[in-house]
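Apart from one protein chain that is not included, each protein chain of the complex appears where it belongs.
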Amino acid sequence: MAHTHQIRVRYAETDAQQVAHHSAYVVWLEEARIEALRTLGRSYRQLEADGTLLPVIAVNVRYRQALRFDDVADLVTEVSVDSPSRISFATAVCHGETLCAEATVTVAAVGADGRPKRLPADLVALLD
Amino acid sequence: MAHTHQIRVRYAETDAQQVAHHSAYVVWLEEARIEALRTLGRSYRQLEADGTLLPVIAVNVRYRQALRFDDVADLVTEVSVDSPSRISFATAVCHGETLCAEATVTVAAVGADGRPKRLPADLVALLD
Amino acid sequence: MAHTHQIRVRYAETDAQQVAHHSAYVVWLEEARIEALRTLGRSYRQLEADGTLLPVIAVNVRYRQALRFDDVADLVTEVSVDSPSRISFATAVCHGETLCAEATVTVAAVGADGRPKRLPADLVALLD
Partner (left out) sequence: MAHTHQIRVRYAETDAQQVAHHSAYVVWLEEARIEALRTLGRSYRQLEADGTLLPVIAVNVRYRQALRFDDVADLVTEVSVDSPSRISFATAVCHGETLCAEATVTVAAVGADGRPKRLPADLVALLD
């Protein structure tokens, strides 16, 4: 079950090569993860308020084709539960038919105290 | 008494016009304010830990000359206490002899609870 | 004639005060300007491709109320032609009924060579 989120490249996200800077994708990926959770019925803001934070522990991005200012890209994300405390998000960044980047981001649950914890059972149920 | 802080334009801070994006200056100004306070003997991190936050309430920037990737700029900052709870920082952003931007940023003291408060007396004494 | 553009505060745009960083507004204002032009029938990307760049020459922001992660804000923008080469955008950033920030941004037309030029006549006609 993939979730699609659309972004439009901001001027501030471009660089002197006149394409989107590679760090901008990392921010879009986060927005796509949050929107994927929302679509599944979970607000990440509420999740944090309820005592579960999901800091990023790994980011992998392969850049294949540049995006320019004002381009609209689709971020197609698949979510998978890797372990009782980890979730991975695999995202394809597409511009029309063109695959511009592929990414995997892994997050790990911690409590408000910063200590590792298990993912909430209802979140795991949602994602499975 | 002006304080000078040097920054080098990051590639990530450039945009498709191949100059530093105007929002990058706002981030540099903050870095310059924090370094000005440090030079005066106050760590902004410690100030926050001690219960005084200084959120920005006003930003004014006039952009005169563009900066490019890898340019080194001097941010020359003068600090003034505007009121018992407000500080203003006037900064000139210079590239060699060239004035690239002029800015004024005002911050207002609030407590950890977000409520307005007076500036700590020792901070006011330092700045005066 | 005001134009409204909606943004949602990204996690990456928050800071350690757990609110949107003041520099994020500057990026949103740019997005709002570009969307205001698009609504009026002008693509800023096309404008640049046609040889008119609109670098920012002044930014003024007054911050009144903080925005938090995931908040949705309306940016209500009015456009005015200040001179044959300058446009000002006055924007109110609102969260529901709350005015969170007020801003004015001025841009000045330059050619692809970086030299000042007049605004294209059709753009002025659109904005008037």
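Per-chain numbering from 1; labels A, B and C assigned in written order.
FYI, contacts are C-beta pairs under 8 Å (C-beta built on N, C-alpha and C of every residue); 3 or more make two chains touch, one makes a residue touch a chain.
Bear in mind the structure is a predicted one, so any value in this text is a computation, not a measurement.
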| item | value |
| --- | --- |
| Contact footprint on subunit A, counting only the chain that is left out | 16-17, 19, 22-23, 26-27, 30, 48, 53, 55-64, 66, 114 |
| Those residues of subunit C which, in the complete complex, touch the missing chain | 11-12, 14-16, 18-19, 21, 23, 68-69 |
| Sites on subunit B contacted by the missing partner chain, in the whole complex | 10-12, 27, 30-31, 34, 43-45, 68-70 |
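Here is the rule we go by: only the chains that are shown with their structure count from here on.
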| item | value |
| --- | --- |
| Chain whose Cα centroid lies nearest the overall Cα centroid | C |
| Distance from subunit B to subunit A - Cα centre to Cα centre, in angstrom | 32 |
| Per-residue overlap in subunit B, given as positions that touch at least 2 other chains | 16, 19, 23 |
